[in-house]
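Let me begin by handing over the structure; questions about it come next.
With one protein chain held back, the other chains of the complex are shown just where they sit.
Chain lettering (A and B) follows the sequence in which the chains are written, and residue indices restart at 1 in each chain.
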Amino acid sequence: MKRTVTALPYPARPEDVEAALFVPAPFDAEESERTGYSRYSYWRSTVRTFLKSRSSIVLLVLMISFSVFAFAYPLVSNTDPNEVSLELSDWNKRPGPGAGIFGTDGLGRDIWARTWYGTRTSLTLGLVIALFDVGLGMFMGALWGYVRGIDRVMTEIYNVLTNIPRTVVLVLLSYILQPGFWTIVIAMSSTGWISIARFIRNKVLTIRDAEYNVASRCLGTPLSRIITMNILPFLVSIVIMETALTIPYTIGVEVFLGFIGLGLPVKEVSLGNLINLGKNNFMLYPYQLTAPTVVLAVVTISFYIVGNKFADASDPRNHV
Amino acid sequence: MRAYILKRFGESLVTVFIVIFAVFMLMRFMPVEGYFTREDFTEMTAEARQVYLQSIGISGNPFGQFGRFLSGLAVGDWGRSITVYPKTPIASIIAEKAGYSLAFGLSAIGISIVFGLALGIAMAQNKDRLVDSLGTLYVVVVRAIPSLIYLFLIQIWVSGILGWPMVFYADVPVSWILPTVSMALPGIAWYAIWLRRFMVDEENKDYIKFAISKGLPRKKVMTGHVLRNAAVPLVQYLPTQILLTIAGSLIIESMYSIPGLGGLLVYAIRQQDNPLVQALVLLFSVLGIFGVFLGDILMVLIDPRIKLEGTSRTGDHV
Partner (left out) sequence: MRKMLLIVIAATMALPLFAMGNQDGGSRTVDRYDNTYQVEVKTLNYFLLLDTTAQRVAANTQDHLVEQDRFGRFIPSLAESWTPNADSTVWTFKLRKGQKWVDHTGTPTTYEITADDFVEGFRYVSDPANGIRNISSVRNVIKGLYDYYYTLVDIDGGKIQDKTREAALATFGTVGVKALDAYTVEYTLTQPTPFFLSYLIMDLFYPVEKAFLDAVGPANLGIAKENMLYSGGYYLSDWQRDKLIVMTRNEHNWDKDNITVRSINMQKVSDPTVELQMFMRGELSSALLSAEQAKALEGSPFQDKVYMTDLTSVTFWWHPNYQSPNPEFNAFIRNENFRKALYYGIDHEKFLSLDDQVNPKGLIRSTIIPEDQCFDEKGRDFTDYPGVKEFKDRGNPYNPAKAREYLAKAIAELTDGKGSIRGVTAGPVDMKPIADFSVDGKLPIQMVYVHTTSSKSTTEALLFQAMMKDTFGDDTINVVLGQFVDNAYREAILPLKYDMMWSSFRFAYADPMAQFGRLVTDGGFLNMAVDSSKKTNTLFDKTLYDLVQAAAAETVLSRRYAAFAKVEKHIQDKAYIMPYRAGGGSYTISRMVPYTVPRGGFGVTRFKYKGMIVESQPLTAARVAELRTAFFEEFNKLTAK
């Protein structure tokens, strides 16, 4: 039986029909990509969803301008936030001309300057801690998710770390080391990373076996591409969210440590130091507490809401 | 089931053991001068100091000391405080204080569940309206601003406006209100925001749409399906929360002069009262770990979707 397989305008027989329909197509990377392609871009959608809410925009602007100002103020201002006055008349001056925008504290130090230096310290602290938490958490989490063998050990570490009260770690470390910036960083990060690690581990498990990734793999998408297009955007959004949420949390922890006497040393101006000092004089000079509190509230609330809104926006289910 | 419980129990014991051993070793890094008073130190010879340190379990072989601590526990001896309340049996200190923390903590949990769930439902049903915005504002303020600030303002202002006492008096019931409410504030926010999100998510699900289109009254769908499902993850955390109320709240107890356990652990660390620190860490970690254990078992019992094989301690609850 001799068959011609080329250029038959019409199938002559049923066998020929089948043969023509099911010719195996050669693999074409470009073509395969096109099947899974839509105009959807993760980042563009995230940003668009985020910007849909007007309050998010306002808070984002507030958050950025306050942060920028906190970092820029020490560069442009020549007021020394630690300058103690030996003139009694300079002490506890209410806000007004000659006393600075927020007045002065019990030693004549300028509260406006101290507030912005303090905001800078607290933001830096939050950023550093977030960096450690997220960095270590992501690395360990990925490992935890991929290497099945260490699951038991990691689970045990998780149980231990979540069961040692964080205050215990903070207080113990403040004693063993010295109350200070890096002590707080170490104390917070030594327990903070584990919850992120577990979160990542769970995500790794679900993402790895998620249908769309299985599909990608079946379509022959290279691993590097799956990682950059499907997994990484998701993780980057976690990083941003965690960082945004860690800042209000860290500020809270620092205020708490000041309350129990283990805050940052005096020479470091921080919001925690300011709040605790202001609190002691609250009935007498309420502005010493309220003024820094207003700045603190704007910072923490804007970071908190922006962080949450961003988390919502980065969830593809909300991308419609 | 029994095998599962036994296995989980064994795992919990291991965790407790590691936690207390870790804290025990950390305490060893504290400066030894802390264990003396000024006169002690000057009057004692170097050898006498060493003998003293050994006797309170600070120097010498750490494993031996740790073993002694455990064997003491085994016969019900919690030891005595050395610097916080010198010579006082630790068991009696805890017995004296735990009641206050428990009473305030449990009332606060009660309030946060009732008000938190009510607020959450109100917010979900009025999504994107005024109630929702006000509720969100409350949640954001409570969760973003350091609690010390608003708790302090509540103590000073609210007590002044209402004419209530500023500190807790055991025999003046009115003085119990502010600390309890203060303690419940974060809980209310937590339950409210969680329930709101849960309800909004759930409402879009097919089975709810189906139930409503089938003609079931909305109210019935909410109570019979949505809230019931909402109870599942709640139940998982409740045991831990309830058990750990005994640990108290440092800030609120110190503000309102409530003699609970809240600040005791921190204070004991600061005073380097090792036996007390170890006893408290032991107590809190046992309760915490036992709470997780109970929570998991409760989950298995109330949620038919969960099967034993599928439950692991690192399940997908986040």
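Some points to look at:
Methods note: a contact is a pair of C-beta atoms (placed from the backbone, for glycine too) under 8 Å apart; a residue touches a chain by one contact, two chains touch by 3 or more.
Predicted model, so just to flag it, every value in this text is computed and none were measured.
When the omitted chain is restored, the residue from B:19, B:192 or B:255 that touches it is B:255. Touch with the chain omitted from the figure is made, among A:62, A:177, A:226 or A:298, by A:177.
Checked against the full complex, the candidates A:276, A:293 or A:308 give a single residue touching the omitted chain, namely A:276.
Annotation: of B:64, B:110, B:160 or B:217, B:160 touches the absent chain (contact as defined above).
By the touch criterion stated above, the residues of chain B touching the omitted chain are 31, 33-34, 36-45, 47-48, 51, 83-88, 92-93, 96-97, 155-156, 160, 162-167, 170, 174, 177, 254-255, 257-259, 263, 270-271. If you put the missing chain back, the residues of chain A touching it would be 82, 84-86, 88, 92, 106-107, 174-180, 258, 261-263, 265-267, 276-277, 279-285.
Following the convention adopted for this analysis, only the chains that are shown with their structure count from here on.
One inter-chain figure worth recording: chain A and chain B are separated by 26 Å, centre to centre, where each centre is the mean of the chain's CA atoms.
Interface residues of chain B facing chain A in the complex, by the touch rule stated above, are 11, 14-16, 18-19, 22-23, 26-27, 29-31, 140-141, 143-149, 152, 156, 247, 250-251, 263, 265-266, 269-270, 281, 284-285, 288-289, 292, 312-314, 316, 318. Taken in their complex, chain A has these residues touching chain B: 151, 155-156, 158-160, 162-165, 167-168, 171-172, 175-176, 198-199, 201-202, 206, 248, 251-252, 255-256, 259-261, 275-276, 279, 282-283, 289, 293, 296-297, 300-301, 303-305.
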